[in-house]
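Heads up, one of the protein chains got dropped from this complex, but the rest are sitting where they should.
The letters A and B name the chains in turn, as written, and every chain counts its residues from 1.
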Amino acid sequence: MLSPAKKALAAGNLAGFPDGMGVLVDLTRCVGCRSCEAACNREQGLPAPDQPFDDYSVFEQSFHGGTQKRRPTEKAYTVVNRYESEASDKPIYRKIQCNHCNEPACLTSCFVGAYTKTPEGAVTYNSKVCVGCRNCMVACPFHVPAYSYSDPIDPVIKKCIFCYDSRVKHGMPPACVEICPSQALIFGKRDELLKIARQRMTKDPAKYVDHIYGEHEVGGTSWLYLSGVPFEEVGFDTSLQQEPIISNVKDFLGTVPMVLAIWPALFTGFHLLATKGKGDHHDHGQAEEEGEDS
Amino acid sequence: MKKLAEHGIRPLDSAEKKNGKKWNLMEKLFLGLSLEQYVSQVIRNKFNWVLGAILAIGIPFIIYRFIFGLGSVTHSSYDYPWGLFLGFGLFCMVPLSASGFMLGTTVEIFGRHDFEPIERLALLNGLLGYLFAVVYLLVDLGQPWRLAYPMVYSFGPAAVLFLVGWHVATYLSVQVAEVSTAFFEWIGWPAGKAFIRKGTIGLTVAGIILSTLHQGALGALFVYAPGKVHPLWYSAPFQWIHFFVSSIPGGLCMVIAVSTIVIKTMSWRCDERFKENLGDLTLKLAKGASMGLITYLVIKLIAVAHDNEWVYLASGWGLWWLIEMIGGVVAPLVIFAYGIRHKLVGLVRIGAFMTIAGVVLNRLNTALITFNWKLYQEIPHISEIIISITIFAIYIATYRFILNRLPILYAWKAQPAEAPVKAEVPVAAGRESEQEMPAGA
Partner (left out) sequence: MFVASSWPAKGVLLLLFLLLPLSGYATDAPEGIVIDVLSNHYEPVVFDHELHVGVAEDCSTCHHHTTGTGTADSYCARCHSNEAEQELVSCQDCHLADPFSAAAINVKSGQDLFHVDVSGLKGAYHQNCIGCHKEMDGPTGCQDCHARTEEGDRFFYSGQFAPPPAEDSGH
């Protein structure tokens, strides 16, 4: 399916910026205190929540006929959900936010180029140019970007930006990582985090499933996850492809210049062939029962 | 209008009145009728009342949407960012408007002048379909006033939507130019028409290029969402070809459908050439559509085989896929084959409507129904449905307004044809006049 093309559009193996930062989330350490939600709310200046951040009844919430748990919204860039798994006698908590892909689908689908993947790893977003087509929401394999539908004047995409402007740019960890009491979230260079993740799995193989979620998913993400139970049991989509989303589209993008180059000559040629000798007389086609009409 | 015709009143179809004076613009707008005649026949027509009712209900909803935002008329879904406005308005209207470039190519490139009587209808169908796809888009965009940003201000050239945006915009201009010849005839500016005619081949080839790419690009948009669209409706390498190829029968059948509605409801506006040729042309269009459909069927099966998705056919989604393919592709193919062989125009027309339904179902399946098949199904908000119907009603009203006036269904003449005047014309003549085209499609 993938050709070994080396086009800029189709850099399928881009592993992100070499010194890109990331966060390693260890689900076995998360205690579900929701401090990260509170920190995110404060840091990003988000509106007051519907319920206090120390109200753990939110874990009981479900939506759309009980099929869906909480998800990031325009008012909350990160949420923690609770899961039960047969593989664990304790509930498991999972934090959801933008995973900051190495090659973000949102970025490659945006027709005004509003998104930026910064060298630090953050996927940021310029709301000043957002037209509101919401293609990035369609493209995001993690269902992350939200949209401020409630705003009639200036509705824009709302998502975690890795605290880029206020913290990561200045060498500080994002607010959620800093507040995490059990350091279920650790901040560091993505390469180092992968080493740490492997070391944890080596040291205690019974504790972890043998997978680092985000190492390879859709080309790799800056945020990485370790889990003690199978990832699909705690809300992860484990069917994602390893190639970046853009690699699906490059077949089509590759045909664009071909069509642009070939069609004019081809169809002008057809025109000359089809009309040669016919002149302008308008025969009404009775004799052409078998003619191709298209 | 039928009633008016009995009294010898013929709709305006020429540049000059019988006395040799030119019609002025107001007279042209009123179809050559007096104001009283015009108003009374508009009021008499029941379909106008239906349209009026839809607009009376729907337009406040549209105003409401722009004052209070998208959240006030949709479910504000983060998981289904695209609802009916795009799912129907953009993804269904555009393939059904492929007629413009199809017939343009047939007539202008392949020199099939036998299709000329219907060429302008196909071009107009293309133009209006695209125009209203953009209207739907404007209603759906969060910040429609920034629509031109990707053209002039901020560029994302590697995005498929960038291509769609540019191509639809360019193609709309091409179509305006193509249809403008009829407008120039009507308004009485032959120099404009002559100028456009000189560029016909260029415009038509541009139309082919732009259509190939953006019909395909609409499909490629969903290639961004591999886990969200159901595998039977998703194919990374072939999605754009599926969308492009299915737009061919879609566009051709839309011409059959519109011409059917036109000949049934506003035959007063069609000239003899159109009426005489329509049956024959319908069969020929169906022949073209059959070629498109059979190709489409084959490449859909290839896609299932390529990704080895046969196992999905045994699921509920597989049944749904089979319904779409059999009802929207295989059945019309059979109907076309039988209808064309036995020259049954009526049957072919039924096949055309089924093909259109098949294309619409395919686009709705891809954009809405099978989208997020792993999550949950979302039924669009009632206001979203009302607004979508309202815009479609405006589309039909615009369509009729133009068909009634511009020389689309009839040839423009310099002088009026001889029309026998039998009776004095009462102002309120023709109570059951049926001038209008109902919304059949």
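The criterion applied here is as follows: contacts are C-beta pairs under 8 Å (C-beta built on N, C-alpha and C of every residue); 3 or more make two chains touch, one makes a residue touch a chain.
For clarity, every value in this text was computed on a predicted model and none was experimentally measured.
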Legend entry - Among shown chains, those touching the left-out chain: A
Inset, instruction - Check the options A:177, A:218 or A:246 and report the residue that touches the missing chain. - result: A:177
Legend entry - Hidden partner interface residues of chain A, rising order: 29, 31, 33, 35, 38-39, 41-42, 48-55, 57-58, 60-61, 171-173, 175, 177-183, 186-189, 191-192, 195-196, 199-200, 203
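Assume only the chains that are shown with their structure count from here on.
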Inset, instruction - Give every residue of chain A touching chain B within the complex, in rising order. - result: 1, 9, 64-65, 67-68, 71-73, 105, 108-114, 126, 129-135, 137-139, 141, 143, 145-147, 149-156, 237, 239-241, 245-246, 248-249, 251-253, 255-256, 259-260, 263-264, 267-268, 270-271, 274-275, 278, 280, 282-285, 288, 291-294
Inset, instruction - Using the touch definition up top, name the residues of chain B that touch chain A in the complex. - result: 66-72, 74, 76, 78-79, 81-82, 102, 105-106, 108-116, 141-144, 146-147, 149-150, 153-165, 201, 204-205, 208-209, 212-213, 216-217, 220-228, 236-237, 239-240, 248, 252, 277, 280, 284-285, 287-289, 291-292, 374-376, 378
